[in-house]
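One chain of protein is taken out of this complex; the other chains stay put.
Labels run A, B and C following the written order; every chain starts at residue 1.
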Amino acid sequence: MKGRPGSLSAGRSVMGRLVMSRLGAAGFSLVFVIVTIFVITSALPGDVADTLLGQGATPEATARLREALHLDQPAWLRFWHWAGGMLTGDPGRSLLTGHPVSELVLPRLHNSLLLAGATAAVSVPLALAAGLACAMFRGGWFDRIVTFLTLATVSVPVFLIATLAVFVFAVQLKIVPSLSDIGSIHSVWQFIRVFLMPVLTLTSVTVAQMVRMIRACMIDVLSAPYIEMAVLKGLSPQRIVLLNALPNAIGPVVNAIALSLSSLLGGVVVVETVFSYPGMAGLMVESVAARDIPVVQCCALVFCVAYLALTTTADIVGIASASRKRDA
Amino acid sequence: MRDLFALRRKIPPGTRRILTLLSAWLLLALLGPMLAPHPPGEIISGEVFGPVSAHAWLGTDYLGRDLCSRLLWGIRYTVAICMMSTALSCCAGIFLGIATTVTPVWVERVLGRLMDGLLSIPSLLFALLVVATAGESAPALILTMAIIYMPGSYRTSRALALRIVRMDYITAARARGETRSFIILWEILPNMTDPLLSDIGLRFIYAVLLLSNLSFLGLGVQPPMVDLGSLVRENILGMAYGAPAVVVPTLVIALLTVGINLTLDRGRV
Amino acid sequence: MSAPLISVRGLCVTGSGRHAQPVPIVRDVSFDVRQGEVLALIGESGSGKTTIALTLMGYARPGCRISAGEILVAGYRVDRMTIQELRAFRGKTVSYVAQNAGTAFNPALTVMAQVLEPALAHWVMPRREAERKAVELFRAMALPDPERIGARYPHELSGGQLQRLMAAMALMTDPEIVIFDEPTTALDVTTQVDVLQAFRSVIADRGITGVYVTHDLAVVAQIADRAVVLRHGTVQEAGSAEQILLAPREPYSRELVAASRIAPRAAAEMPDQDAAPVLTVSDLVVGYGPKDEEGLPARRILNRVSLTVPAGGTLGIIGESGCGKSTMARAISGLQSRAAGSLTFRGEALAGDVARRTAEQRRRLQLVSQNADLVLNPAWTIGAILDRVLVFFHGMDAVSARAETLRLLELVKLPPSVAERRPGALSGGQKQRVNLARALAARPDLILCDEITAALDPVVAAAILDTLAELQKALGLSCIFITHDLHALRAVCDRVAVLLGGHVVEECDAASLLEGVHHPYTRLLSGSVPEMRVGWLDDVMAERVMALPETGNGIGRQAGRDGCPFVPRCGVFNGDLCVNGPVPVRVEPAGHRHIACTHTPEALGRLMPDFQNDMEQTGGMI
Partner (left out) sequence: MAGGRLAGTQPRMSRRGVLGAAALACAFSSRSAVASPASGGHLRFAGLVGSAADTLDPARMAVGNDFIRGRSFYDGLVALDDQLAVHPALATRIESDDFVTWHLTLRRGVTFHDGKPFTAADVVYSLSRQRDPAVASQQQFFARDMAEIRAVGPYEVRIVLEEPNIGFPSILALDSFAITRDGTTDFATANGTGPFICTEFRPGIVTTGRRNPAYWGVAPGVDTFSLIAIPDDMSRHDALLSGDVDVIGSANPRLVRLLREHGFGIIESPVGSYTNLGLRLDRVPGSSRDFVEGVKYLFNREQVRDSVFLGFARIGNDHPVPPEDPDYAADLPLREYDPERASYLIRKSGFAEADPALFCSPAALASADIAVVLQYAAQKAGIGMTIRRMPVDGYWSQYWMRMPMSFGNTNARPSLDIAFAQSFASRAPMNESRWSDPRFDQLLLQARRERDGGRRRQICHDMQAMIRDEAGICIPAFTTSLDAFSARVRGLRPDRAGQLMGYNFLRHVRLADDGAPA
């Protein structure tokens, strides 16, 4: 623990290496996921030709269509083409509609990011406040209530929460629309009206997870000797938690947040369906149903990238915040 | 080994509470269906979403079947599927998690990344894909959920194990020249049982909820059998009439998850 | 005489276990402290001394509460104050210097930020003024580079510096009372001297009333006016420091005093030096970082260390934290791979990695490591732990293993009932004994004791050392005894190696450690051991010719890799030869001394006056 000359710069270079290795690792995971998804999807029964022809398909028609769509090629060859395209930034064309995949995905992605962003904007501050408060007044009435609420929300299936929410707020009370018709947004007020329900539903779930994790991290830090020291300095709880404890909890807290947020892109099938919100998850489900492999692949890629981006950033933040006090 | 029996003898209260609760549900799952007044497929009344009555103790479902009977079967399937998948995922996760703390670094490098990859696939979509491929059946569901929850359990147990491996008694065992498997099974594992148990409990809850949400994508056990989630899902229209058919199964799910959650919280800290 | 500034009457603190019923931690404790006095709370771990000290700030650790008694501090009834009142009171009227500054400083904030906090939180002065005051305090605390040290993070500073910063922080608000909670226990002796000196001067200058919590009587002698001896949360004896140290009345106090005067090993038992050594370490190099031109790591923890352990004898290795003691232990027991050098054990070469050693070699060389809490698997019963070793090495069956286990427990003076308990249910001393027993279970030729008494209270430590010595006699064990405690060293060792910065600067007979010519560092070490006599500290500060304080002007010098590691602090610095080396090892026949110094023994003798005092009857901890 001696202050070695240049220990800081050494720390930086170490951190640099750590960051690089994390990024490399993320890339590796990415490849793994893509291959897995492709293997599974190509194992799916039936293909897009069946979807296109539907009930009335005749064997010869199906065969002809397969040829037209190059579905007769072996799987690895199709994957090769797809991967090649992907590397050159071209996700290919949807087998179902013939349109470029990007045309299909981008608007949906935009919607999903909008929803995820709105949810994050609401839930992160909320969770932080609640989590910190719980840690601060641990065992107090506030802590108990919040703990119970979080428990209650995570212990009921999401689709029920969502459906119930719509039925009560949109149908019975008529205070919000039952559909998330983003086309109709022209003002902030409309934006709020439209996003209120889905965001609240998603928030109720994500906040629950975050609060629990943040609370745990904070309590962990609050048991450190330097916190007792702070108490003996006569500091106020607020000062202790915000100025003394939080800086040490940043790593794990950020990690907790990232984990909860990472599910906001792909993990929201239910909400998208119930509120008929045109997002990525829905697209992927449809594309799976239609066996539109290129689209499925692209969606999976997006989800994976989003997840890895979030968690990796969190890790890096953690590393950064730890590097200062690494060998302390 | 004598010390193992010693372990059995003194299980901490928190752990014991969890085990009791789980076994209680297991018992209900085993015996419940025997108490069912009707077969799960029988239509006993022309009235759908019927109210509680002497004839149908918990009302009727969307086809006029006896909800009580279906609920009992639902509990069996949900509990069974979730317990099996949890057991599978945790066994695999825990073993790998601990093993990677005593194996060469590169093993963890690779394995950890694969786990990350698995984690990054949205669980609902992953389940959808697998079940669509493997066909809709209890084994398929169990396996899928096992895969989905393995990475989590892997991470937790590895984190726990990492703390323990640094302990001097592990060093001592190594200095003595003990084998890896001995160190994993006898030196490390016994010291993580409590935190692991609460982790397993949590995973069980997640499994219950995931299974329930899977029913939203129409995945579940084959009719006329049913799991709790599907029970809620298939009767969801009854919500408009406040039918017991949708309220009761929801309550049961909540009971299952909240119960275990509370026990864990009390077991913890 | 004015009314006491601190007056505690019938204080009781009870711990409320979650499941168990409340247990008393402090029972009916009363004492007074007058303005400007320093009261020492003396006691072993678990005596409740820290708990009592904290109650003076109206604070009880989680799970404890002040159940009875009245606490009057600076005119406040602390036991009746509300949370808000306490908040205004703590850190302003009474401030606290924690035991381990390393952990008591927040790793995420700069030192300055934390030092300023009390002043800012209590609105005593504006930030700029506070900063000025902090710097001034740093200077008063003889901290290096007081202007800029505040901008650094805790992990960049040494323990001694942190401890002084902690005191500076405590003084920011000019409190009437400062509570010192074992502030020097975690420090090396040489540092301790400086820190004690700094504390003393500020206390004197500012007329601070102090409560000084410690288990080290020698320290008490230097700093306290009055003392209270505590045991199991009750007051054993109270009186003036002098009276308690020199003429203790109560039996327990006597025990304490006795424990800090362990008789050195009788020279008679010394094995003959010519017998074939059981273990020979030659040119051992351990390090990390990139390889240098010799293909050896550039950053070295151990640099070309050579030692021999006499058969049936004990080699003591002494040095301060960071000198490479523990690395040595790990390297010898094969847990730390070595970059160069060789180990010869009973004539055979020892592989660097334990995995590549034969079972026989592993059996015959046993490590007894420092922290008994971490070294016993909490999930196993003591019996199981010992059985395992017996089964593993001697292939015993359960029954005979258990019988042998009981014998071993008896050997280390533990009741058979221990076999059924788990480590958690044992005291530190008991655990260390079990730890010892486990090593013995392998029936080794050589045991490596790494700081086995470091975590123990003096009385317990003394007992353990006795046991060790007996066992060695009985079983004819050879032993490497690694420690920072000069007493322990002299109690059990035949030969002593002084380790500094990865170099062995001196090797000599334990008996002659305090006589004749020595390496300047050896002298510094032995000279820094506090003695249980008032005024010792002044003498030391006065006669510090052979060494400069850690913060002295020698700081500028840096030794090369093969240079003398003592260069930065050496009072008899001898120019570039010291810096670049190679430092010659000179043999001083009396007591077979090998001194690595550029000065000849004669020169050293001239440069450094002989010992003032005779360590035989007094002494302390390093």
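To be clear about the criterion, contacts are C-beta pairs under 8 Å (C-beta built on N, C-alpha and C of every residue); 3 or more make two chains touch, one makes a residue touch a chain.
Keep in mind the model is a prediction, meaning the values are calculated, not measured.
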Shown chains that the omitted chain touches within the full complex: A, B
Option touching the unshown chain, where A:295, A:308 or A:322 are the choices: A:295
Chain not shown: contacting residue from A:113, A:170 or A:319: A:170
Interface with the unshown chain - residue positions in chain B: 39, 41-43, 46, 48-49, 62-64, 131-132, 135-136, 218-219, 222-224, 236-241
Contacts of chain A with the absent chain, listed as residue ranges: 44-47, 49-58, 60-61, 64-65, 68, 94, 96-97, 99, 104, 107, 163, 166-167, 170-171, 174, 177-179, 181, 183, 273-276, 278, 282-283, 286-292, 295
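Criterion: only the chains that are shown with their structure count from here on.
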Of A-B and B-C, pair with higher C-beta contact tally: A-B
Chain centre separation in whole Å, for chain C relative to chain B (CA means): 50
Residue numbers on chain A that touch chain B, as the complex places them: 25-26, 28-30, 32-33, 36-37, 40-41, 43-45, 147, 151-152, 154-160, 163-164, 167, 219, 262-263, 265-267, 269-270, 273, 281, 284-285, 288, 300, 303-304, 307-308, 311
For the chain B and chain C complex, residues of the former touching the latter: 1-3, 6-7, 13, 167-169, 171-172, 174-178, 187, 190-191
Residues of chain A touching chain C in the complex: 1-3, 7-8, 224-226, 228-236, 239, 243-244, 247-248, 321, 324-328
